[in-house]
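The block underneath contains the structure these notes are about, expressed in structure tokens.
The complex appears here without one of its protein chains, the remainder shown in place.
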Amino acid sequence: MLRVLNANKSFGGIKAVNRFSMDLKDSLITGLVGPNGSGKTTLFHLITGFYEPDSGEVYFDDQPIHGLPAHKISQKGLVRNFQHSRVLPFLTVRDNLLASCPHQLGEKILPVFFLPSKIRAQEAKNSQKADEVLNMLKLDHLADQPAGRLSYGQQKLLELGRVLMADPRLILLDEPTAGVNPSLTRQIVELIRELTQKGVRFFMVEHNMPLVAELCPRLLVMDAGELIFDGSPKEAMKDPKVVEAYLGKDPGAARGR
Amino acid sequence: MDYLLHIIILALIYTTLAMSLNLQLGYTGLYNFGQVAFFGVGAYTTALITLAGYPVWFGVIMAMTMAGLTGFLIAYPALRLSGDFFGIATLAFGEMARLWFLNERWLTKGPMGLPGIPRPQWIGDGVDSLPWFLLFSLVLTLLAFWWLKHLTSSPFGRALKVVREDEYVARALGKSAVSFKVRAVVAGSTLAGLAGALWAHYITYISPNDFTLQTTILILLCVVLGGKGTIWGPVAGAFLVIFFQELLRFLPIPSEFNRYLAATQGMVFGLVLIILMLKRPQGIIPEHRN
Amino acid sequence: ADAVEVGAITPLSGKISVYGEGFQRAMMLAVQEVNEAGGIKGKPMEIRFEDNASTAQGSVSAMQKHITIHKLPVVFGPAASSNFLAVCPIAQKNKTVIIGAESAAATITDCGSYVFRVFPSDLLQGKGVAQLAESLGYKEVVLTYINNDWGVGLGEVFKKTFTAKGGKILDEFAHDEGKADYRSEILRLKRARAKAVVNLTYIKEGATMLKQAYEQKLKVQWLMGSASKSPKLAQLAGKAAEGVIGTYPAVAHGTEKYKAYKTAWDKKYPGKKLPIFGGYNYDMVKLTAKALNMAPDFKADSIREALMKASKGYIGVTGDKSFDKNGDVGATYGRWTVKGGKITTY
Amino acid sequence: MFYLQLLLNGIIAGAIYALFAVGLTMTYGIFRFINFAHGELIAWGAYGVLLFQGWPFDLPMIWAVPLALALTMAIGLAADRLVYSPLRHGEGITLLIASIGLSFLLRNALQFFFGSDLLSYDVGLMQALEFGEITISEVQLIMAACALVFLGGLYLLLTKTLLGKGLRAVADNLELAGIMGLPMQTISRTVWCLASLFAGVGGILLAWDTNLDPMMGTGNLIKAFAAVLLGGAGNVWGALLGGLFIGVAENLSVAFIDPGYKDFIAFSVIVLMLLFKPHGLFAMARGVR
């Protein structure tokens, strides 16, 4: 489904992503972990067209997508969230969701004037979906508030909701549950499971290891921009490199990156 | 009576201008400080065309087309810039347009300006009078208003706001930020061209002096004081600013103090601006009520 | 209380407000004298001033207010020709008399039957400057003019007349209004190595250019126009203005009228120098008062007739103000120079 | 020689833009808005000298100048207290409009007190210093020197003193600076004080070189601001370089085309520079976070 071939990206002297290759094949949910600053977010930026790789290739459904602008990639059904949530602060919570629907006829100038009834129908359908998502994320009471007024965790949830509205085939999630209350986290887990039933695939960065272990049949581990492990979470817990770089057997040792 | 009609016509012209800027600044977050250039392009286009003997309706359409086209041409390069950089580049562009009108004398007569621009004639003789011109501008402004209202309350308007709030999010959601911005700039400049045409046919004389930074500031005031990012904001703003400006002429200043006339008016204007911003930073019609 | 009101649109703020205050003072001086002499048919005369912020929009608004709210039959029009041109059609259409005291553009001649000016058209002055250059024996000059309606209009007439008589223009360029730094323009003047430079400019720009030219030791004969003939220029540019020669619509300083005007001015505004074009504004008001006194009623049409009649043979501070059929006045051009820091006739 | 002289004129003109940019870059860097009233602070500095030279003070120039600068700073402080501080947490555009209002107020107040006539300091004329065929006037030299001194001073202040670092912290994240307990009042006052001081100095020099009218400050403002942006917000040396760029471009253009197009050249240089360097000359690319 998603393939990255020998991708590189550096900032100044820092090799944020270094000779990185992977192939998601058709695994339902793939986890990505790694110490802070190991390049996970940068990798996401590379895949989704927000950064251009210094070198390397990215394929989605066997089509090359490296070098495509971000919105084209998103239109192909590869949608992401942002690690530091970026809600649209002055739009209402509902509008945040509605704006995320793909292929909206009403976003083109001419149909606005010539196909108003079609647009209304589409809006109604999208609104219904938005309401479902709001309910699920427990944001329904805030639907008409500007999103900038949400708490940190609520913004995080809204961003997740936005991704769901976009009808994606593959979702890239960057720490979707950071700052989210544990009981809601449970629900998100259920949701992800449900969606996989419908054929949606996930590729997610997450520092909550129990959750990763539970959710992801396959786990990739990055360190210093490189892929150091690819396998099941169980194996990862035993892999000395992973333990040393990421999990830590002796907590308390101060570590930088 | 004519004075009132005159003020209303001015306010309508500024309404169109403010709406055209609001589409960019209020909805799309583009600080286009060169809006006066499109105003000027519109005015000069129709002036040159109608002075050459073509009918007014043709001039108006060409004014909008030329302004829109200019908008399109500068939009692509300028939109590589973000935020204040776009602001300063468009501001520079606005001044460049004025200097061009000023120096290309073979076409624009330079600082001498173009006198004798005809008023619309096709409705008959009476059109030359102010009530008819008011009607003419009212109809065009209403059309522009209706068009914008439709556009901005549609998903298109929502998408513009997405671009305004966060370009990265727009891109992540599959919307080409550039394409939305270009459309906003082109639509905005087309409307500014319309305002320019109205201005030229109303005043019947134009010169580069009409298209200075001052005008830009006035348009900006209309948008922000009225309430940016709203449908009625620019309308309210334009009427407020123009009427207030004229109202200042009625400050009771005894004739012994004639020398202080302009200074007093200016100080009051400035003071009121400051107070309005302190009391109503979101404008008269805020985008969000608390 | 029951005054006869006349309107005025004056640049009291904005780009050319440097001129506005002087115009206003001169007009008020004239009004005072009119009223001391009995006013208009026993009623006091009063001028209702409106600021136009030096813009066309401001001028049109002011004009509309004068016409509609105050129903004034006579308005003293705005200064810069570009502003004057914006209000002419309104005056003409509403049958309101408009009089200009310093708007010089040639096109104003064709503005209509309600439009007058007591200031001669550029057409005349352009020729005047050309004659000046010629009579001083300069066959080759550099021409620079301020980049506005006045400068460009005048420059064009000058160029046509001067070259038609065999003069040669070595370099020609416009300079911007209101800059603080003309040093590079001056360098360009220097490069042309002309003996004389025709510089058609305003006071502020003129003073700055003269100063900066002096600084850079540019030694040429400066030939200038009427808009810079002001004691202010001599004061601001100091030594640098010494020896400048210019033309202006001739105003004989020896006349009784002129002396009286100067005395009255010094009395009313002690310490203030006579403003540029002050005499024209003064004459405009005085002549209008005369016409108002002659007119059977205060309707614009009667006043227009009366103005035509009153002006015949009217000799004001600035000379003969007889209107021709276009509402223009004639002029002979005098020459001025700066000597010992003072403006004198050349 | 001709071109060398043009280049030199350009450099000095650029230094003047930079001088005006010093204050602007401070307020812009910290509060993120174009202070339109900066031009009026410039004018107030210049007129302040006349004020203190005239009735009822009748002070000599040496006293009038510092007093004028003090007056300008007082105005800056008052503006901060009454207008800018209350709006500190608002949007940039709100501050921008408020500053437009303030500029109207201050400019017309000048006109109210001094009239709109042209005035001058009546300092004698000087001939320029000559170096071979190249000439520079003393005022020009002083202006350039002032630009350098003030930019340098600002640079030292911002990078070497604790208060300066506080200023930069506020510029970086206003909200956080408040939470971290930085003395926001002091910082905001310092900024306005310094910005007004720089404006006042610029105004006095400009008036010395030319003359005074209430609009004197506004003319160079756009270009000064463009210099700020070209250099990168709050980047002191950037402002200088940006100013030089504009100054040199417009003055060199005089040799080739009609000076009526001088400003046109200046503006097209600004636009072109921005097209090639969309975030200014020195800005580092900011990533998505």
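Going in written order, the chains are labelled A, B, C and D, and every chain counts its residues from 1.
Please note the rule applied: a contact is a pair of C-beta atoms (placed from the backbone, for glycine too) under 8 Å apart; a residue touches a chain by one contact, two chains touch by 3 or more.
Everything below uses one rule, namely that contacts and distances are computed from a predicted model.
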Undepicted complex member, UniProt protein name, chosen from "Adenylylsulfate reductase subunit alpha", "Amino acid ABC transporter ATPase", "Pimeloyl-CoA dehydrogenase small subunit" or "Pyruvate synthase subunit PorD": "Amino acid ABC transporter ATPase"
Options A:Leu5, A:Ala143, A:Ala178 or A:Leu195, residue touching the unrepresented chain: A:Ala178
Options D:Ile11, D:Ala70 or D:Ala169, residue touching the unrepresented chain: D:Ala169
Listed residues A:Val17, A:Ile65 or A:Leu150, member touching the removed chain: A:Leu150
Where the unshown chain meets chain A, residue by residue: 11, 14, 33-38, 83-84, 138, 142, 149-154, 156-157, 175, 178-186, 207, 209, 246-248, 251-257
Chain D residues that touch the omitted chain in the full complex: 162, 165-166, 168-169, 171-173, 176-184
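Keep in mind that, in the parts below, only the chains that are shown with their structure count from here on.
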Leading chain pair when contacts are tallied as C-beta pairs: B-D
Chain occupying the middle, per Cα centroid: B
Chain A and chain D, separation of their C-alpha mean positions in angstrom: 46
Intercentroid distance (Cα basis), chain C paired with chain B, Å: 33
Computed distance of Cα centres, chain C from chain A, in Å: 72
Where chain A touches two or more other chains, by residue: 50, 82
Per-residue overlap in chain D, given as positions that touch at least 2 other chains: 108, 111, 115-116, 258, 260, 263, 288
List of chain C residues in touch with chain D within their complex: 12-15, 17-18, 20-22, 147, 173-176, 178-181, 183-185, 187-188, 191, 203-204, 207-208, 211-212, 214-217, 232, 235-236, 238-240
Chain D-touching residues of chain B, taken from the complex the two chains share: 25, 31, 77-78, 80-82, 84-85, 87-89, 91-93, 95-96, 99-100, 102-103, 168, 213, 217, 220-221, 224-225, 228, 259-260, 262-267, 269-274, 276-278, 281
Complex contacts: residues of chain B adjacent to chain A: 150-151, 154-156, 158-159, 161-162, 164-166, 168-177, 183, 187, 229, 287-288
